[in-house]
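All protein chains but one are shown in place.
This part shows subunit A:
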Amino acid sequence: MEEVDKILIHSLKQTGTNVGKDVQSVKHFTSELIVEAVVRCLRVIDSALGSGLSPSLPPGMSARFRVGMSLAQACQDLGYKGEIGYQTFLYSNEPEIRSLLMFLVEKLPKESAEALDQPAGKSALLQKSIAAQIKAQLAMPWLPPSCRLPMLCKTQNPGPSYSFQCQNLSLPHFRNVPGNKQLKEEKDYHRDFLLPVTAQLSRHASVPASLMEHHAAELSATHEWENEWNSQGLLSRLTPEEYRSRKRARLQKRIDEQLRTATQPRPDSLSAHRSGSDLTELLQFFGGSPLPGDILTKGTRFTHTEKFTFTQEPERSAQQMAAAASSLPSSHQSEEDLQTQQQEELAALQQKLQQLCLSLEEVGGDIRQLTVSKQQVSDELKQKELSNAEKEDSVLVKKRTIDLLPDAENNLAKLQALVEGSAKRVVNLAAQWENHRAPLIDEHRRLKELCSNREMESSRKLTEIKELHDKIRQSAEEAKKKDGLYKQLITEFENLPKDVSRSAYTARILEIVGNIRKQKEEITKILSDTKELQKEINSLTGKLDRTFAVTDELVFKDAKKDESVRKSYKYLAALHENCTQLIQTIEDTGTIMREIRDLEEQIETENGKKTVSNLEKILEDYKAIRQENSALAAKIRDA
């Protein structure tokens, strides 16, 4: 039984029951422990069924009773066949509890074997390893910085947790655009005063961040420029410089408009004396604001991309506005003269343009006509050449016939002979050709068939090869999967708790099976012994009966003659009767002995049920319930 109890306790521990170390067998289970174990098992088996039950026994007696009832009901719902009621939990006896727990443990869901069949993905493995790592790190104690071993420095130092900040860097190639010649002073500065990048910043940690930010900003600016150039710039058919300047002008105009609309409606705002309508002053204010102590820090990528396009606007517009302002008064004076002059010039130029257009159109029409006529002429030429060749052929034929005319008969005969010979030759050749042709065609057909056969074969083989390839791939995949599964299972197996040795269980089971077999053999032996004994007894009784009958007859015959024999007959009868009684008594003794044994067993089982202590408990609980009842009654009365 110890073995069984160990298994039971182990499974109960797995369900989350808090079984104490000193509890070694079911005999030591208290009511509280039983209730907890049963509730945990129920929760694992059927969460809906178990969720309504609390794993701890309430203090009140009636509440305990109710808990016992509901637990019994739940167990019966699960299909427990044995006798069960509240008393099973509250006034436990060992065999009942054991059978109940065995039933519940058997009902526990098996480790989901299907889930393990699929190898977990890489991410799952990674997450598992991360979790394991973190668990290990959490398990390690924290040490003050001076006591840390190098191994701990990696995980416990706050090193990798500082934030990255970036600052502007000064780099020689910063605006080193080709065509933009470097000044001598700049070169001197780069050579003599510019610090290396690593020394330019106050904080050493921000160097990589700043470098990367710088690089990203330049890269994104280049990308954006390339995108724009490829999408719009190329279509405009300008050189990059022209495109840039045009865009700059457009943007400048836009900004000017924006600023004008922004400044005009609020002349009485903060910068009233500046804004007015004079943009130049405003822009100068933007351009050269002499604010001291203001530190310009790094811009984002966003501002970077903006800055590349907006770079020169303020000064540019300032210049522009200044130029406009200076040119305004002078243009006012000679405005009318200029206008008349320009109009005249315009009219003259337009006339000239119209004339030129007309002449251009005329010339174009001439050219078109000429090309059309040229094509016609070349076509005619070709036709003429063709007819010429035909005529030459016919002339040649006619010339020969004229040559043959003088000796007409002879020539006719010759010609006929020639024609006949030719016809014969043709027939001959046709026959020959037929002769040749038949085998060749056969050969051709044969070869064709062969070819098609081969093609079919090859296609068949090709499909086979493809199938094989597929199979190989599948097998490889499967092998890989199985390999992964194997590895995973190995790791899992290594991680499994080693407290339950499977081999011990199996050995034990085998031993038990062997024992049972031995017992069975013994039982059969005893059974056969009993049967033999029975047979012997039967034969002996038969013999006795027969012997008695014969003796009885003989003695009875003699008894009529002799008085002494009669006496012996009487003795014989008495002896027989006594012996029968004796046998009967022995048999009775045997049954009684068996009954005694049965009763002893019953007493033992009753003793095992802890009846006395349970009765005491029941008495106490009864008292408790009575007290509760009386308390409740008192309450009611008070109320």
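We take it that a contact is a pair of C-beta atoms (placed from the backbone, for glycine too) under 8 Å apart; a residue touches a chain by one contact, two chains touch by 3 or more; residues count from 1.
What we mean here is this: contacts and distances are computed from a predicted model.
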Hidden subunit of the complex - UniProt protein name among "Large ribosomal subunit protein bL35m", "COMM domain-containing protein", "Centromere protein M" or "Mediator of RNA polymerase II transcription subunit 4": "COMM domain-containing protein"
Of A:L211, A:L251 or A:L544, the residue in touch with the unshown chain: A:L251
Per the touch definition above, residue among A:Q200, A:N411, A:S568 or A:N614 touching the missing chain: A:Q200
Selected from A:D188, A:D588, A:E601 or A:E616 as touching the chain missing from the view: A:D188
For subunit A, residues in touch with the removed chain: 127, 130-131, 134, 163-168, 170, 174-175, 183, 185-186, 188-189, 192-193, 200-202, 209, 247, 251, 254, 284, 286-300, 302-303, 306-307, 309-311, 314-315
